[in-house]
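All protein chains of the complex are present and in place, except for one that has been dropped.
Which chain is which? They are A, B and C, in the order written, and residues in each are numbered from 1.
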Amino acid sequence: MFDVQTALDGASFDGAVRVAELTGQGMISLRGDLGDATLRDAVSALTGHDIPAPLHAAWSGEVTTVWMSPDELLILLPYADAAGAARDLQGKLAGTHALVHDMSDARSLFRLTGPALRDTLAKLTPADVSPAGLPVGMARRTRLAQVPGAFFLRDAQTADLVCFRSVARYVFDLLKTAADPAGRVGYFEGFPEP
Amino acid sequence: MTRYSAFAIAREAFRQHKGWDRAWENPEPRKSYDVIIVGGGGHGLATAYHLGKNHGITNVAVLEKGWLGGGNTGRNTTIIRSNYLQDPSAALYEKSRSLYETMSQDLNYNVMFSPRGVMMLAQTEHEVRGYKRTAHANALQGVTTEWINAKRVKELCPIMNIDGPRYPVLGALWQARAGTARHDAVAWGYARACSAMGMHIIQKCEVTGITSQDGRVTGVTTNRGDIGCKKMGIVVAGHSGALAEMAGFRLPIESVALQALVSEPIKPCMDVVVMANTVHGYMSQSDKGEMVIGGGTDGYNNYTQRGSFHHIEETVRALVETFPMISRLKMLRQWGGIVDVTGDRSPILSKTPLDGCFINCGWGTGGFKATPGSGWAMAELMAKGHSPLTDAFGLERFREGRFIDESVAAGVAH
Amino acid sequence: MLTLQCPYCGVQCDETELTAGGEAHLTRHGPGSDADTFEQYLFLRENPRGVHFERWRHAHGCGKWFHAARSTTTLRVFGTYKAQTTEPPQQIRDAISAVHPGWSWRNFGETA
């Protein structure tokens, strides 16, 4: 896979939070009736866990499923597995009205780690990122400054954030500026996690 | 009416300014008038003025629900230009611009028309083509405009960053005789001139209903009683939908908030009006020194005269990029107006399904510049039933598909 | 700066996460419709000072179109509901009636 080159080649930055582009990340978009039993089974078989509740992410092993809309899921899995998994899923859903597509290259994924996580996000998004508004496991699709983006917390100090590939540099630069240690806000750091 | 002049001021200076009379009278409404104009904004007043001046019709009342000029006339960024693309627009706006040139003298009221020049920046190839096209059209329409290069842009407006890393300025469409005017003075000057002709300017008089007989308008009901008329002009901008409903028809119009802001005043540093459409912002400096900045429209119907703050952010962001020096300048005040936007974003000057009732609306974000021309044309339409300047702006154009679409040349319409 | 709740995902959306889509409950008229009807459909708009039914899209979110009943003068929101319907739900109509008895909007409203 020597010629697989993500948008930022795995760039990272250490500030009030650590920001790193994850390489080797694959993604599958699935649109379909999330209540459909065939679909649910097929997805669970692939991911190893149940379809997450609305506005949530669920994960097990190397696979994470993010609820994107009432009829859309985003499945995160190793890049090398994505194309094959998409084909398999497509196959299982042959008789079902659903759209499966390997989107591993369409988006960039950043991992944010550190206690200033919520403060950093709050500089960029209008979404409520307080512990009550964004508990661990909840996934929000929203706006990051001037582009669409989505994020969820894996734990109190770790968030995964996705954006479109073409704006990866912009989002990385935004995060870098927001996570500048000299711009510490200290707002959410005091907030209790519920 | 006391004539205004430097001499009159000197005279009054020595008698404690006791000799100035009311700029316009404050009469009680009569039972009926030949013509009622609903709406005491610039367009309504200009219509009344030209009914009298050009057509000798002076038994006219202008009914204003609040204070004169308190609608969009009193809250716009005052850009006056006529470099429009389509023939009917160019004709109307150029007529208007030329009337602005002599308005102060015509009205004996200094409206401070300042032909300092308006430039519309081209920051993409697409805009370059659009503006060159407009320049070509203008040359045939009798509108003097010019395509200028980036160097000339910088000479005319030294505070601009033409090498913006993101959108370098590629040139501009320049109209040297375009500019700004003192918006309130336009309303006041017209009101004074109308009043001098014997017309009635009636404020705090809200039209709440329109009466008709056999499909012909007969008058209005207002909070100050019923008033009869032979003809009526509805000139209420953002409130056109409500008035049309009273008259029994519907319009291709939605009313939305448009915002503007001013900075604190600073010493003169910008002598032209700049519109930057790629980044969405425009700015000029008033005679008092504030930077006058126009924002964007909300996407939703709204009558509150307040808008959403993110439009202010977008505009200011664009202008800080274009004029980096305003970064440390402070915003003094922001406000909103309710603009009436039509299906093709061009105005409506038209007869209506109700006989004797005419409508002038749909100026949206850009009708201040049209004030005198619109009044001129509307008066002609109302007096004669037809005007070459209004022909293309009839209500029927939507069903015919005959749009007058100005956005095609890349622009917003301020 | 409006906030509207998306009826699909439940998010309390900031206005900047939404795009506005104009009047709701328009009936499409295509080939074969007469000039009046077509003009009505494409151009002639409700523009009330008061309750308005309008369309929004949760664009920076779940991507779904929904409808809102909102006052254009107070900006009060009487409710939001999914777009896959040709008329506003009763409970929203009731909420409007509680505040604006006798209201009407196109074919809907109270026949007082």
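Everything below uses one rule, namely that a contact is a pair of C-beta atoms (placed from the backbone, for glycine too) under 8 Å apart; a residue touches a chain by one contact, two chains touch by 3 or more.
Throughout what follows, contacts and distances are computed from a predicted model.
Colleague: With one chain of the assembly withheld, which option in "Cysteine desulfurase", "tRNA 2-thiouridine synthesizing protein C", "Simple sugar transport system ATP-binding protein" or "Sarcosine oxidase subunit alpha" matches that chain's UniProt protein name?
Modeller: Answer from the record: the omitted chain is "Sarcosine oxidase subunit alpha".
Colleague: As a test of the contact rule: which chains in view would the missing one touch?
Modeller: Listed by label, the shown chains it touches are A, B, C.
Colleague: So which of B:T134, B:S240 or B:T342 would be touching the chain we can't see?
Modeller: Of the candidates B:T134, B:S240 or B:T342, B:T134 is in touch with the missing chain.
Colleague: In the complete complex, which positions of chain A touch the hidden chain?
Modeller: Spelled out for chain A, the touching residues are 3-7, 29, 31-32, 71, 79, 83, 97-99, 101-107, 119, 122-123, 125-130, 132-133, 145-147, 164-170, 173-174, 177-178, 180-185, 187, 190-192.
Colleague: Provide the residue numbers of chain B that touch the chain removed from this figure.
Modeller: Listed in rising order, the touching residues are 4-6, 8-10, 13-14, 16-18, 20-26, 66-68, 70, 74, 87-88, 90-91, 95, 101-102, 104-105, 108-115, 123-126, 129-130, 132-137, 139-142, 146-147, 159, 161, 165-167, 182, 184-185, 188-189, 203, 263-269, 278-279, 286-289, 304, 306, 308-309, 312-313, 316-317, 319-321, 323-335, 388-389, 391, 397, 399-403, 405, 407-409.
Colleague: Touching the missing chain, which residues of chain C?
Modeller: Its contact residues with the unshown chain are 1-4, 14, 19, 21, 28-33, 35, 38, 42, 55, 57, 59, 63-65, 74-77, 83-84, 99.
Definition applied: only the chains that are shown with their structure count from here on.
Colleague: Could you put a whole-Å number on the gap between the CA centroids of chain B and chain C?
Modeller: Measuring from centre to centre gives 30 Å for this pair.
Colleague: Quick one: report the Å distance separating chain A from chain B, using the average Cα coordinate of each chain.
Modeller: A distance of 49 Å separates the two centres.
Colleague: Could you tell me which residues belong to chain C and also touch two or more other chains?
Modeller: 16
Colleague: Going by the contact rule set out above, which residues of chain C touch chain B in the complex?
Modeller: Touch residues, chain C against chain B: 1-2, 15-16, 19-23, 35-36, 38-40, 42-49, 52, 54, 70, 72-75.
Colleague: What part of chain A is in contact with chain C in the complex they form?
Modeller: By the definition above, chain A touches chain C via 54-55, 68-70, 72, 126-128, 140-143, 148.
Colleague: In the complex of these two chains, what residues of chain B are touching chain C?
Modeller: Listed in rising order, the residues are 239-242, 245, 250-255, 298-304, 308-310, 343, 398-399.
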